[in-house]
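Omission of a single protein chain aside, the complex is shown with its protein chains in their original locations.
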Amino acid sequence: MKMISDLLITALFTVFIQNLVLSSGLGMSEAIRVSTRPGTFGRFALMISGFSVVTSVICSLINTVSGFASLPFAGKAAVYAGVLAGVYIIAALIMKIVFRASDKLLGTFGIAALNTLVFAVPFINESAAYSFADAIGSGIGAGIAFVLAAALISKGSEALERNESIPEAFRGTPSMLIYVGLLSLAFAGFADSTLFA
Amino acid sequence: MSNGAVKQNIGNAKSIFGDYLIMLAAPCFVAFRFYGARSLLVLAASVAAAVITDALGGLAVSRKADIKDLCSVFTGAAVALMMPAGVPEYVPVFASVFAVAVAKFPFGKSEKLPFVPAAAGFAFVSVCFKEQVFTYAYGSEDKVFGAESLGSMLLRGSAVRVGTANAFDLLVGNVAGPMGTGCIILMLACAVYLLIRRPKALLSSAGFIAACAVMILIFPRVRASYITNLICELCSGSLMFAAVFLITDEATLPKKNLNRVIYGAVCGIFCMGMRYMGAYEETVCFAVLLANAVRPVFDSAISNMPKTMKKAPEKEVKPHE
Partner (left out) sequence: MNKNPSFKDILKKGALIYNPVLVQLVGLCPVVAASTTFVQAAALSVAMCIELFVACFAASAFLRNIPRWMRVPVYFLIGIMFVCPVLYYFETYSLINISLGMKIYIPLTAINSVVAVHCEQFAVKNSVRLALYDAAASGIGVSVIFLITGAVREILGNATFAGFAVNIPVTLRGMTLPFGCLILLGFLAAGLKAFTAKYFPVREEKEEAAEATAAEEVPETNPVPTAEEFASSDLDEFLKTLGIEIPAEEDGKK
């Protein structure tokens, strides 16, 4: 029971209190890109959560290996990177062999797996000394946080596109960046510090 | 389809902000009554900063300074009234400049803004000048709890002091707090004026207060009766001010009545959620910003719901045709 409550609390923390995308900037480029395709939000949430959970669980297990804690940070980063790349390649191979996905399509699969958000989750788990349940929660929360951010940006960008009174210099990416900035300011009401401060 | 649509003529932006400025006379009077000339100085600095920024922005982009819609005047005044009277003058100036330069000017006309500029300005200075924005020592010697605001007591869960509060003192704003937003009775008078001018706008305020009341019932912050908790929460900070002045902003309000109530309720949930878990004593401006961003999501979701329901049988009919 405690494990489930820890998992849920960490997931909620990751989505709202310290939204990994809007409060911390992780995976922000990908969120903005994905926001142009609202139909893919659910799948991206599933894929990012899936990759985040698997990677963070494996990295949490590695963290418990004796001697790993004494490694320099660069060494830990290399191990986490290897784990993420390994998870992606195995998942991609399964998709390729079992489901006969084309090479081009698997490249897209990589957007969901190989981004700063998914790669940051093991670092968050380590720096916050998360338990096993917390690690799963933060992985699930990462996917939900990503889609929440993408959905908010998507609807905002639609409104900006319809707004013809925006000054010429601010049309397009400038107004979009300021919009996302104000959205990030709104989330600062939950947490006014950066993630790794 | 248009059954729930708002049919009233809202008039142009100038008349909307003109109404708001008339309503702001009440909180300005409260600020002057409690804090004297100092409050007018803060107010003047803030309004001047907002108007000058708006004019300069207009000159930079379209080579003409257009401030006739009064949005920047309202923004400057609203931002100042949510601050303590003793705040250094540069704080409301920064708030107004940010509100106009970042939340208004890059998004074009005031009736198409995605966020409420005053909320953005106050949120910005809350982050940048937390100490100055939430210190209420100036002119609070004679107040009920001295320099301690209701917000800080609720944040600490200080049941003893809140429990001893006289409801009338709280309702007239005789406690330390923002200089123009404490008097709930005058806020209600402003709401009555708005009810006459734009009655449908108050649907969002109703949703907001109702959601706050429910949240307070479920998660009271101090060990006291529900009524005490409710009065203290509603009287603290700028909650009622936001309910009347910020949430009713026409540019960010949904078009349909039901959506307005939901928008207000969402804002109330965010506001109370941030009060429980957030980083600041006063969170209503952050909540308004977040509700502004969430509004298009549920607005389109609710608007598309009947379409989906209508389309469903059509899909079933097609194969038989």
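For clarity, chains are labelled A and B in written order, and residue numbers in each chain start from 1.
Throughout what follows, a residue touches a chain if its C-beta (ideal position, glycine included) is under 8 Å from a C-beta of that chain, and two chains touch if they have at least 3 such contacts.
In this text the structure is predicted, and so the values were computed from the model without any measurement.
In the full complex, the hidden chain is touched by subunit A at residues 22-30, 32-34, 36-40, 43, 72-75, 77-78, 80-82, 84-85, 88-89, 92, 95-96, 99-111, 114-116, 119-120, 123, 127, 158, 168-178, 180-182, 184-185, 188, 192-197.
Residue positions on subunit B in contact with the hidden chain: 90, 94, 102, 106, 124, 127-130, 300, 304, in rising order.
Basically, only the chains that are shown with their structure count from here on.
In the complex of the two chains, the subunit A residues touching subunit B come out as 16-17, 151-152, 155-156, 158-160, 163-170, 174-175, 178-179, 181-183, 185-193.
Considering their complex, residues 61-62, 102-103, 105-109, 112, 114-115, 120, 123-124, 127, 130, 273-274, 277-280, 283, 285-287, 289-290, 292-294, 296-297, 300 of subunit B touch subunit A.
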